[in-house]
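Only one protein chain is missing from this complex, and each of the others stays in its spot.
This part shows chain A:
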Amino acid sequence: MVKEIERAGIPIVHVTNLTKISEGIGAHRILRGNSVLHVFGNPSLPKKQEEGFRKELVEEALEMLTEAPKDGQHALIHE
């Protein structure tokens, strides 16, 4: 799905813990989530702090949308 959305010319960040698979299919922007079970969550934190954590992770994804992979690399990957 990521690649078809990229094909349409729309920048996309794939947020997942299976970053190797994402890299393997050729996604360009990959961000490691907190866990397979809660990509944008961190249940070990109190609710308010978890919301802050989530917002920061979304901001990181947004920043990645404005960036490109380094020269010679296919994907921009934040582990």
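By definition in this document, a contact is a pair of C-beta atoms (placed from the backbone, for glycine too) under 8 Å apart; a residue touches a chain by one contact, two chains touch by 3 or more; residues count from 1.
Note that contacts and distances are computed from a predicted model.
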Protein name, per the UniProt record, of whichever chain is missing from view ("Cobalt/nickel transport system ATP-binding protein", "Glycine reductase", "Thiosulfate oxidation carrier complex protein SoxZ" or "Branched-chain amino acid ABC transporter permease"): "Glycine reductase"
Where the unshown chain meets chain A, residue by residue: 1-16, 18, 22, 24-26, 28, 33, 35-41, 43, 50-51, 54-55, 57-59, 61-62, 65-66, 68-69, 74
